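All remarks here apply to the structure that follows.
Omission of a single protein chain aside, the complex is shown with its protein chains in their original locations.
Which chain is which? They are A, B and C, in the order written, and residues in each are numbered from 1.
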Amino acid sequence: MDLAQPATVAQHQRSTMSQPDADTRIRLYKSLLRVRNCEETLAELYREQEMRTPTHFGVGQEAVAVGVSEAMAPDDVAYSHHRCHNHYLAKGGSILGLAAELYGRLDGCSEGRGGSVHLTARDQGFIVSSAILGQTVAVAVGSALAFKMDGESRVAVTFFGEAACEEGVFYESLNYASIHALPVLFVCENNLYSTESPLDVRQPQGTDLCERTKAFKVESERIDGNDVVAVHQAAAQSLALIRDGGGPRFLECMTYRWREHVGPNFDHEVGRTYRDKAELESWMKKCPVLRAGRGLVEDGLATDTELETWDGEIKTVIAKAIADARASDWPDPKTLFDNVE
Amino acid sequence: MDLAQPATVAQHQRSTMSQPDADTRIRLYKSLLRVRNCEETLAELYREQEMRTPTHFGVGQEAVAVGVSEAMAPDDVAYSHHRCHNHYLAKGGSILGLAAELYGRLDGCSEGRGGSVHLTARDQGFIVSSAILGQTVAVAVGSALAFKMDGESRVAVTFFGEAACEEGVFYESLNYASIHALPVLFVCENNLYSTESPLDVRQPQGTDLCERTKAFKVESERIDGNDVVAVHQAAAQSLALIRDGGGPRFLECMTYRWREHVGPNFDHEVGRTYRDKAELESWMKKCPVLRAGRGLVEDGLATDTELETWDGEIKTVIAKAIADARASDWPDPKTLFDNVE
Amino acid sequence: MRELKYSQALSEGLVQAMDRDPGIFVTGIAVDYPSGIFGSTIEANQRFGPERIFDAPAMENALTGIAIGAAAMGKRPVIVHPRNDFMFLAFDQLINLAAKWKYMYAGNAGTVPIVVRAVIGKGWGQGATHSQSLHAPLAHFPGLTVMMPAFPMDAKGLTLAALQSDGPVVILEHRALYDTLGDVPEDAEPTPVGQARVVREGTDVTIVATSFMAYESVHAADELEKKGISAELIDPRTIRPLDTATILASVRKTGRLIIADTSWEMCGFASEVAALAAEQAFESLKAPVRRICFADCPAPVSQPLEAAFYPTASTIAAAAMVMLGRDGGSMDGIDREDGFKGPY
Partner (left out) sequence: MRELKYSQALSEGLVQAMDRDPGIFVTGIAVDYPSGIFGSTIEANQRFGPERIFDAPAMENALTGIAIGAAAMGKRPVIVHPRNDFMFLAFDQLINLAAKWKYMYAGNAGTVPIVVRAVIGKGWGQGATHSQSLHAPLAHFPGLTVMMPAFPMDAKGLTLAALQSDGPVVILEHRALYDTLGDVPEDAEPTPVGQARVVREGTDVTIVATSFMAYESVHAADELEKKGISAELIDPRTIRPLDTATILASVRKTGRLIIADTSWEMCGFASEVAALAAEQAFESLKAPVRRICFADCPAPVSQPLEAAFYPTASTIAAAAMVMLGRDGGSMDGIDREDGFKGPY
């Protein structure tokens, strides 16, 4: 795996696939801005310790969530894992629903019952995220089974980290989806770490996750997860092939988590040494948001001023949503037993 | 996978590896005779319904157990699954210990606590068999970890059926063994069925289990599981490479179960139709015992009379052991709570 | 009313439910075999075919997650474990997700009405890993409905109830009951969830017994009657939710409580019912409660050990005699021999 040059993978993408049109490129960028600004704002506010819920911020990995979500059809469904804010937001989950959930309020998407790792935005096709590794990989396969049984052309997408590929449930799910040629897209965000553990303690030398899935007869592709255009193209192509009955597909998106595994800090801020600042900086240079913005300007699809305007606009929206979240009511203890059975 | 011609695989083996010497060939054959006669005798006696334990007979698959066991070093260890009699016997487990266990007697290897699926012959290096699919695959990897930590040159061998490759624990184990280059040999007996389910409901079209293990960086080979010489050669080569620190290896041995999944009957006897008699007969033609015997005679290593003598000798031993088993004491209910903690 | 076997009742309940609800499908190891899970899926397989009844690889954990994901899309999946012991492999999906789904997302992600059928093994030396009964751990964690049909009418009724439930349900069926006969109504009447069955009324002692032990208790009650002891026999039918009202009312009436369960004592269902009485019917209790459970060791194989491991009708009857101060002489004579010879 050539982490130094993930861009080369993207090159290959571009050459083999048509560029998304201007509107799509702009939509992708605006979604990136929304997700990034939302996460950054929440992360900084998290330091006030008023959000009592262990939180895994997705800053740096937004292009995967955005690229895939924007390629999905309205009635496709998405599932996610513990690092789920990006996917929830990119699929259209409301900022208030997320912020209020972190603040433990009634306006939270799970009304203060789920917390950061248990989000839902069913109306937007974001079914759920869950905190146990690999769980929602199997669940997405089940939704795909339902779609196939009903002859619908819907696809189930499941987002997870590369550590989920260490859990047996991943292979049981892969095997099953492949046997029945189910309409499911497996989206692996390989950010090189599981908590503080690098890949080499979790995978044999020379491992290629795509090779594993191919051995289960599941077509796969490794792409640059920081290039939203490449992700969108790969996802669009994959989803089309799946919808045509081509069976499940797997995308390994190479990306990088900027902040600590759980919580708002940067690892170097708190003296963690499992990865060094230089590595972080090299990946920050590949920032998916900046990169998408530069692309728009270079291709004459937007001006720097427009980028700034959009940035300002979304920040206002976010500020309002967060204010609403903090103003939202606390759940009434009398409702403790609601929704048990 | 070309099931019609598994022999071709063996050809390839022969060409690439040296034949075992005469003594070994004879030892292999005698062990085959012992295992086959033992299982056949027990299966026929099982019909009397005096062995109160669900039993999975291994008739037809003996060459895998024998070929691998005879290639193992004295201090290597073996593990097995529910269809474990062949492995227990081939590793040197006593006939009395097996027969008495089936009869629920005190002389049983597990003293009537384990039954047919829970055998042990620790002194012979057969640690245990267990009834839950995939369990002992992980356990063998753990024993290999212990060997590696202690710098011993021992190898752990685990025998299992192809359905274990449907369970997630198999891939977790494979990944771990590969990461740490552990001295473990995975021996899969692919007999084409799991209970009554054929491969195509359990594996995607075109599946090659060896391809899966290779994706985990575990070297693998598919061989003719009914050719004891081919199995022995492949096992000897694999064990040597593993002992040299080459890391885990996987052998997929193509074979066939003659009798019903659990119990002594032939499927056609009891009207089961999930596989037809013709298929059984085609595999009976490839009988591993007959084949090994023919090989000895053709290569001038034994005469037909000798084969018959050996057959008679082992049958006498078996008859004696079974008589002893039936004469063995019942466990005393007062000992019900022995060995709980 | 016509009589059916427990296995036929399971089958009829499944078929009637599938007839009405096209969203129901059944999968798991061996569900589409001609032997159809000891007869219980044969008719459904013939009636509804491979679209709705299909085999699965051995993959307990993912299959449970797959059922959850299908249920989240509006299906009613039924997954079957030929032995409930295999379900340990699925505890994560079952307890960490299915059981908590409705609650964790405050109902906003919908519900996951999956039905897990799992068979409890017993006899013919099935041994330590093929004869456990997982209802206590499953009921310990809020969110699952846990059912244990003991009689054919409830084998059908609880199957129908499970297939109308809003949330995840586990039905623990007892292999040793599959061939037992009993009255079963023809129409599709679900057994009310959380309502125990008073199998017979009595005044001297309350016997709360689950699954196969309820079956044994009927026999014990017959024998006790001959000795002039009137036992009230309660089959809880659902472990969670538990019908505490019926149990407490009976204990308040008889003042004596015996609980017979198909598992171990420690943190088991028998302890739950004993605790319930000690907490909420304490003043009515005339004697110490008595728990009748497995011997406190893994299940052995050899016949004499199995015989010592499993409590039976005589264990229950003898306990009642002692509790009522009658000569506690052995009642072993009353036990029927275990004729089970498979298929497992």
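Here is the rule we use: a contact is a pair of C-beta atoms (placed from the backbone, for glycine too) under 8 Å apart; a residue touches a chain by one contact, two chains touch by 3 or more.
Note that this is a predicted model, so its numbers are computed, not measured.
Every visible chain touched by the undisplayed chain in the complete complex is listed here: A, B, C. Touch with the chain that is not drawn comes from one residue among B:282, B:309 or B:339, which is B:339. In the complete assembly, the contact with the undisplayed chain comes from C:264, out of C:124, C:215, C:264 or C:344. Residue in contact with the omitted chain (choice from B:47, B:122, B:285 or B:320): B:122.
The chain omitted from view is touched by exactly one of A:33, A:163 or A:236, namely A:163. Although one chain is not displayed, chain A still touches it through residues 49, 52-54, 104-105, 108, 110-115, 117-118, 130-134, 163-164, 166-168, 194-197, 201-203, 262-263, 272-274, 330-333, 335-337, 340.
Where chain B meets the chain that is not shown, the touching residues are 77, 79, 109-114, 118, 120, 122, 127-128, 130, 132, 135-147, 149, 156, 168-169, 172-173, 175-176, 179, 338-341.
One chain of the complex is left out; on chain C, the residues touching it are 61, 85, 88-89, 91-92, 95-97, 99-100, 103-104, 127-129, 132, 135-137, 139-143, 239-240, 242, 263-272, 274-280, 282-283, 285, 287-291, 296-298, 300.
The rule we apply is simple: only the chains that are shown with their structure count from here on.
Note: centroid distance chain A to chain C, computed from Cα atoms, is 42 Å.
In chain B, the residues touching two or more other chains are 166-168, 201-203. The set of chain C residues that touch two or more partner chains comprises 56-57, 59, 61-62.
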